[in-house]
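Input: a single structure, listed below in structure tokens.
Of the protein chains in this complex, one is absent; all others appear in place.
Moving on, here comes chain A:
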Amino acid sequence: MIEIKNVTKSYRRRTVLDQISLTARPGEVTGFVGPNGAGKSTALRTILGLSRPSSGTATILGKPYAALDHPARRVGAMLDPEALPGYLRGIDLLRWYAAAAGIDSARIGQILERVELADNARKRINSYSLGMRQRLGLAVALLGDAEIVILDEPTNGLDPAGIRWLRELLHQLAEHGRTVLLSSHLLSEVQQLADHIVVISRGTIVADGTLTDLAGEDDLESVFFDLTGDER
């Protein structure tokens, strides 16, 4: 389980997260959705210990990420694909991550097949398209067969077939009792992927529930714009 409790994150005079709380439970896919700049990535980074909350706590399985035993084996994380080191080949990135995280490298071939990158594994990451980088990021997240999976904007760069593949993958993970938390600014995709939706706007949680809870009979897109005030 992932728990964020009353987390505030401020940078000098700017508050990026304002007393947010959310829970992502095992066996379900939690979609964390909001407009660009709402604070989604910042929230995920506080969970992974990359950003320290100004107040509040962000825990995984009851502990801060860094306090877990073998954290990168228990939590699979997908971060910004643009930050993947371009000079490495795809397979080298996974070898490095496996070595750094203490994960058995024997899974690398299987994971590359699963994310459909096996044919491009020996090419440098700087030759990859965005979709390929996304798949490689997913491979990193899946490498440790972790019980917790955190994905930041996983659908960017994926075509419709890729999104359907991702949906099936995430639901398989949830069916096997994993906790899945993904963020996105694309409501239509989160609708297809998530069982439980948390909406964030301007650093504040504005809604938290199932699709039916949030939208009922109404169009979810309209509900989203009402909640976030984002009608650009």
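Methods note: a contact is a pair of C-beta atoms (placed from the backbone, for glycine too) under 8 Å apart; a residue touches a chain by one contact, two chains touch by 3 or more; residues count from 1.
Following the convention adopted for this analysis, contacts and distances are computed from a predicted model.
For the chain that is left out, the UniProt protein name among "2-oxoglutarate oxidoreductase subunit KorB", "ABC transporter permease", "Pyruvate synthase subunit PorC" or "ABC transmembrane type-1 domain-containing protein" is "ABC transporter permease".
Contact with the chain that does not appear here is found for just one residue of A:26, A:49 or A:157, A:49. Here one chain is not drawn; of A:20, A:79, A:117 or A:174, the residue touching it is A:79. Contacts to the hidden chain, counted on chain A, fall at residues 45, 48-52, 65-66, 71-72, 77, 79-80, 82-89, 92, 95-97, 99-102, 140.
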